[in-house]
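Have a look at this one before I ask anything.
A single protein chain has been removed from this complex, and every other one stays in its place.
Residue numbering begins at 1 within each chain, and the chains themselves are lettered A, B and C in the order written.
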Amino acid sequence: MNRLFTARFFIDRVFADNSFMPPSVTTIRVRYAETDQMGVAYHSNFLIWCEVGRVELLRQLGFEYSQMEIEHAVHLPVAEANCRYRAPARYDDVVTIETRVAALRSTVIKFAYRLFTTRPDAAEPVLLAEAETVHVSVDRAMNKCPIPEHYLSAIRGTMDD
Amino acid sequence: MNRLFTARFFIDRVFADNSFMPPSVTTIRVRYAETDQMGVAYHSNFLIWCEVGRVELLRQLGFEYSQMEIEHAVHLPVAEANCRYRAPARYDDVVTIETRVAALRSTVIKFAYRLFTTRPDAAEPVLLAEAETVHVSVDRAMNKCPIPEHYLSAIRGTMDD
Amino acid sequence: MNRLFTARFFIDRVFADNSFMPPSVTTIRVRYAETDQMGVAYHSNFLIWCEVGRVELLRQLGFEYSQMEIEHAVHLPVAEANCRYRAPARYDDVVTIETRVAALRSTVIKFAYRLFTTRPDAAEPVLLAEAETVHVSVDRAMNKCPIPEHYLSAIRGTMDD
Partner (left out) sequence: MNRLFTARFFIDRVFADNSFMPPSVTTIRVRYAETDQMGVAYHSNFLIWCEVGRVELLRQLGFEYSQMEIEHAVHLPVAEANCRYRAPARYDDVVTIETRVAALRSTVIKFAYRLFTTRPDAAEPVLLAEAETVHVSVDRAMNKCPIPEHYLSAIRGTMDD
């Protein structure tokens, strides 16, 4: 069952390799609608929170994802999503989402995420989950197309910094 | 970027290794609420559909997950979820979810999924996504606890068959 | 607080007036993702289930809502939604959704819903909720436009029956 844990080390490596790049940081608050009868946030919501994180990262680079879709007809559907859950998120928790660009090619972008919360009974922030999503750049007809150059260079600039 | 694809081969291996075990098969229909403005099902919904698949697998083994929670106070929160998206699911698509138990230990169970749809313009079923989820057995206080023996043996029975 | 209950009588009247029209009947099963930490289905999901109900009603009339959107560029966004919750829906409950067309004009259609479940400890089906949604027919640019005549006449035919 060792292979189970391959993804973990990969994600750790990504964060290590890109430790020069400051992550984008944003927060959400867990909604009642997002809890389930186990009394914790249902796991698929973490992927939605990751989306909030990467949209904010793009915004901090000066891009509105909504404008990418409208002006450049570039969409970034998710080709792969991986999430490891470390601790449950609870109703009304303020969740901090750290997002980085972990890899970039002309038609592929990978984001890596760490989700934290603080709790009165914990001295340190509690790691809730680590995740990564891989996106392929497509046009309106869902055919692969390159990410426009000015997006690429802005993202690369941040990665080399 | 080779490591990106590690998960894929792992999932393929799981399905290969357990090819003796017939998968549980169930279907859902994509709801309008599940689409996004790209005109396809939003990616986090696939994890919810996987949940539908594994609940049906358990039901086919004679278990109601709701009863596991009530009678045995055993919960199976998701410790890890991986999903690779191969083709978009669209509104009103009937999605077939194939679910298998891919690995089993006293406190850990792993499910593997393949999601398909049929389309008038495609001769063969279209593979929409492959996924796996790893679950850890916990009690009401979210402490690790073994999966009750009669669940384990029923699942193992199917795997050895 | 009497006005609180106006909506109820209105909905009752609708069902009474159209008692000649057999409702469309479909079912969904409550997903774990749809529960909240109160241990019941979160209330906004009922609106999603109503959507499932009205899509099935249209399908039984011979229409695919997805085709209405593609071929005729007619969309039916929700202008108003009202729901009264009578009993909680629980995880894994099979919910029966009865849907009727309650009112119809060239640009407005109103659906009325009753949601039921059966439970081992209840002799009769348990009424979970009553709801109504009002939809306005719009084109792609979200401007009001008439519902195409062949849809109107098919729906009217059922109502007069």
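Throughout what follows, a residue touches a chain if its C-beta (ideal position, glycine included) is under 8 Å from a C-beta of that chain, and two chains touch if they have at least 3 such contacts.
For clarity, every value in this text was computed on a predicted model and none was experimentally measured.
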Have a look at C:V25, C:L61, C:V134 or C:L152 and name the one touching the chain we're not showing. C:V134
Touching the hidden chain in the complete assembly: which of C:L47, C:L61, C:L127 or C:L152 does that? C:L47
In the whole complex, not just what's shown, which of C:V25, C:L61 or C:A81 touches the removed chain? C:A81
For chain A, which residues lie in contact with the unshown chain of the complex? 29, 31-33, 48, 51-52, 55, 64-66, 90-92
Tell me where the left-out chain touches chain C, residue by residue. 1, 3-4, 6-7, 10, 37-38, 40, 43-45, 47-48, 69, 75, 77-85, 88, 103, 105, 108, 110, 134, 142
Which chain B residues would touch the chain omitted from the figure, given the whole complex? 32-33, 35-40, 42, 44, 91
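Simple rule for what comes next: only the chains that are shown with their structure count from here on.
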Taking the mean of all protein CA atoms as the centre, name the chain whose own CA mean is closest to it. B
On a C-alpha centroid basis, what's the spacing between chain A and chain B, in Å? 23
Between the Cα centroids of chain A and chain C the separation in whole angstrom comes to 36
CA centroid of chain B to CA centroid of chain C, Å: 30
Got the chain B residues that touch at least 2 other chains? 48
